[in-house]
Structure formats: structure tokens, C-alpha cells
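Showing chain A:
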Amino acid sequence: MLTAAIVVPLLGAVVVAVAGRRWSEPVVRAVGVATTLVPLALVVAAWVAFDPGSDEAFQLVTDVEWIPTLGVGYRVGVDGIGLAVAAVTAVVFTAAVAHPTEMRGLAHQYVAWFLFLESVSLGLFLSLDLVLFYVFFDLSLVGMYFLISRWGHDDAERAALKFFLYTLLGSLSLLLGIIALGVSMDPITFDMRAIIAAQPLADSSQAVAVLVLVMVGLGIKTPMVPFHTWLPAAHVEAPATASAVLAGVLLKMGTFGMVRIPFLMLRDTFADASLVIGVLAVVSILYGALVALGQDDLKRRIAYTSVNHMGYVVLGLAAAGSVVTGHEAARALALTGATVQMVAHGLITSTLFLLTGSIWDRTHDYDMDHYGGLLGQVPLLSGAMILASFASLGLPGLAGFVGEFQVFVGTFAVHPVLAAVGLLGILLTAALFLQLVQRMFLGEMPDRWSSLSDLTPVEMATLGVLLVLTVAVGVAPRLLVDTVHAAASLFVGG
Partner candidate 1 sequence: MTIVTVLLAAAVLLGLGTWGVLSQQSFVMIMMGFELAINGIMLAAAGVWRFTSGGAPRGQVLVIVAMLVMAVEAAIGFALVVAVYRARQQDTTEGIAELSR
Partner candidate 2 sequence: MTGLATDLAFWTFAVAAAWFGWRVFRTDSMVRATFCLLASFLNVGAIMVLLLAEYLGVAMFFMMGVEMVVMAIFMVAFMMNPAGLNPMQMVHQPRAAVAVGIGAATGLAVVAAVADLPPAALLDEAGTIRALGNELMGSSMLLMEVVGVTLVATMVGAVVLSSASGRYGRADTGSVPPLLDPDDPDSRPDLASADGQDDAHAGHGGHGGHGGHG
Partner candidate 3 sequence: MSLWLLPVSLLLVGPVLWMAGHRAAPGRRRLVLGAGGATALAVATVGAVAATLASSTATYPVGAGLVLQVAAGPIAGPVAVLVAAIATVVAMYAARHEGQHVDGDEDGAGLARLVGLLVAFAGAMLLVVLADDLLSLTVGWELVGALSWALIGHDWRDADAPGAAAHAYNATRFGGLGLVLAAGAAFAATGSLGYDALGGVDGVALHVMVAGVLLAAVSKSALVPFSPWLFSAMAGPTSVSALLHSSTMVAAGAYALIRLQPVLDTAPWFGPVAIGIGLVTALAGGVVGLLQGHAKKLLAASTSAQYGLMVVAVGAGAPQVAVLHLVAHAVFKAQLFLSAGVAITAVGSHDLARMRLRGVLPWTARLTLVATLALAAVPPLGAAFTKEQVLAAGTHAAAWVGLLVAVAGGLSAAYATRFQLLAFGGARPDRPSPRPLVRRPARVELAALAVLAAGSVTLGLLWVPAVHESVVTALGATLPEARPWELPASLGLVATGGYVVWSLDRRGRLGHVPAAASQQAVADWFALPRLVRVAVVAPTLRLATALATVDDRFVDAGVEAAAGLGERLSRLASGAGELTIDGMVRGVARAGTVLADTSVRVGERGVEQTVDGVAWLAGRAGQDVRRTQTGLVHQQYVVIAVGMVVVLATAILGR
């Protein structure tokens, strides 16, 4: 089932890339959307089949040898955390593929790359083998490179190059850490479950170096300050749909990796470093929010909020891994919060980026100073943006609040000062989003936008799905939270 979720979009990508050349654009897109629905359905099925009450953290496992000499296998499976992130991945990809954008006459390639990325992303979140994880981690760069460079605007090629180089540096750093973990096992293996059980570097002097390598690699992807500078460039030049996927899904690879590798496999070392990581997370939170506040470019502003929001996730992780035993309830809550925040950020930020895409398609302008008062002209678009903004700034009843609250409440038990300082980030986020809304949608509208058209039905559908889910997670978080919390409790309890 999980393998099918990975393979189907990949096959779809191949089919669309090869056969799609002769199809019309709507047909290609329809095929693409239909293909993305398959993994979505499969993930939902996996969710149903998943037993949160079980003592087995990882379920629905497939384990096939790949390079047995090096202990590498094709191992996939889910826990509550992977399931949650995989689910949001499937949703975001469906929306991103469906969301209209200019495809420059290369619809088949465009859709194929998206399907490829979906396969890769799902593969990453479902993999239970470090090398497999890395394979998908790296491939995501390839797909995103082509999406940005081919369908981006302005200086897209350069931004794509920077993105690729920078994040490849990160992923290779991660690779070294992964290898160090694998070779420390006897016999060598990259089976996550085995490594988690063995904690091979618990008493090793290498552990710190490995942690640094892994955290740098994942930190670049996340991105954590000061490894974030690839992000705004990539986002601004990227097509909005790619930005949605980049922010909504790809960034999660960093934090998801932090759960899987440093948090679970380097428990003791992670606990020792928890305070440092937490401080970096808080720096990310505040710095990301402040820099976002300083942006006049709509997309850059949203891009920087990702730095801020992913900071909450990292803070939650730092808290969850701060000690090996003790404070179980709070740490489980923090880990749950971090995961829920990943889901929420995936939904909300992709909505925001899709909206920027809708705006770009209409105006080709990201400068917020050029806007104002759009609420009257394009009420649906404005409304969607305002709703997403409030979700992003953590309004209760919307998805963003759930994770943030859990993160901070959970963190307080172990790092109270960090939690308190980090809270200021919430305030800054509120300020920056309110300012965004105010500058773009309220006040006087410049005359040149008087012919702006509101959202099309397709846009309403894609955004609608994401926003409905945002509200659903906010209002009835239990389904999500309990699944995640089951895994989180097992992980912190150990």
C-alpha cells in the first residue's frame, strides 16, 4: 500500500512525461490531478489501517533487501508522525497540481516533475531506511531544481542553482552523518528501527560530530537560521505552485528528518544539545519573524515566515528530546505539537503561496506597496488570504494554533525561558500578517487594479480544500493529534 503510494506518482510522472507531449494542457493537468488522488487515497487507507493504540511504533512495514552488503534495504512503513506528514503531502500535491498556473507550453513536463516530487516526498516520509531516506532527500532537490529553473521567473536559473547547491551541501552533510550511524552498527545496517533500538553512538565520542553533521544537513533544509538564505531567493523566483510544495512539503523533510535521526537515533547526544538546538530554534523564530516583517515583497515575507514557523517545530523537537527520561507528558506534547505544526504549516503556507501565485498570475507584481484595498475588488481572494494569514499567525480554531500551543506548553516544562522568549515570535507573526493584510487588502485601492478578477472556480476548489482542512484541523484536531500523539508517546517514553 505504501509502496504503491510512492510508485504510482512516479509511474504517472513517466507516463505524463513521455505520452503527455501530445496531450492538451487541460488533459495533462487532469491526468496529473487524478494521479495525485491515488496516493491520497492510499495514505487515507493507511491511516485507517494504522493502529494508534499499538505498541509497535512503525506499522505497515515492507522490508526488502537492496544493498545487503552495506545493510541498505528498501524499508517503508509508517508511524503516527510519518502518516501525518505524508497525508499533508498528498493533499498539498493534489492542490498544487490542480492550481492553475502558467506552464509555458510544457504542461507535460511541469506535471511530470510535480508527480516525481510527490513520489519522492512520500517516499521520504514513509521510508524506514536511512539510505532510502537520503535517496529521496536528494532527489527532491533535483525535482525542485527543474521546477524552479524552468518555470520560475526573473533570475530563476540562478536561484535554482543556489537552491540546489546549498541544499545539496546540506544533504551531503546529512549523508555523512547517516553513514556514520550506519557503520557504527554491527553488522552494518541502515534500518531505522534497528538503529533506534540500538542507539549505536550512545557512548561514542563521534556522536557530537555526527549530530552536528546531521543537524547542519537537516537545518539547511528546514531551514534554520543561519542556513536559510537559499530560501527567499528560491521562493521568490519559483513558480508559486512550486513554492507551495517547497514550503508545504519539502521543508518538512528537514524537521521530519530531525525526528527520525537526531531525535530518535542519537537520543543522549540530542538531549545534551537540546538547549543549543532550542536556542537556535528561538533565534530562527524571532529572526525569521523580524526579517519577514522587514520585507516589502509579498512572497519574500511569506517565505521568511517559514523560517519562523519551522522554528516552532524545531523548538518542539528540542524540548521533546531534552532529556531521555522524565517529563514524558510534556515532551510527548511538544513532539506532538511539532508534528501538528508541520502539518498545519504545510496546509497554511501552501495556501498562502498558491494565493501569491494567483496574485502573480493577475498582476505580475509582488511589491506590497503597490497594492491596497483589494478586499472590495476581489473579496474571495482577499478573504482566503486573510483567513490563511490568521491561520498562519495562530488563531485558535485554525490549524496553526493547535501545534503552536502544544509546542509552547510542552516546551515550557523543560525549557521555560526558551518558551517564553519564543512566544514573542507569535506576536511578531501576528504583527507582520496584520500588516500584510492591511497593506494589500485594506485602505484605498490604487486605480490600476480596478479590472482585477476574483478567484476562478478551480482556484476556489484548490484553496478551498486546503482552507477547509486548515479549519478542520483547528476545530477537530483529535483525529490528527491522537494519531501523532500515540507515536510521540512511544518515542519519548523509550
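How these were chosen: all candidates are chains of the complex that A comes from, given by their letters.
Quick notes on this one:
The criterion applied here is as follows: a residue touches a chain if its C-beta (ideal position, glycine included) is under 8 Å from a C-beta of that chain, and two chains touch if they have at least 3 such contacts; residues count from 1.
Since this is a predicted model, take the numbers as computed values, not measurements.
One chain among 1, 2 or 3 touches chain A in this complex, and its number is 3. Residues 157-158, 161-162, 165-166, 225-226, 228-230, 232-233, 287, 290-295, 327, 329-330, 332-333, 336, 373, 375-376, 390, 394-397, 401-402, 405-406, 408-413, 416, 419-420, 423-424, 426-428, 430-432, 434-435, 437-438, 441-444, 476-482, 484-485, 488 of chain A are the ones that touch candidate 3 when the two sit in their complex.
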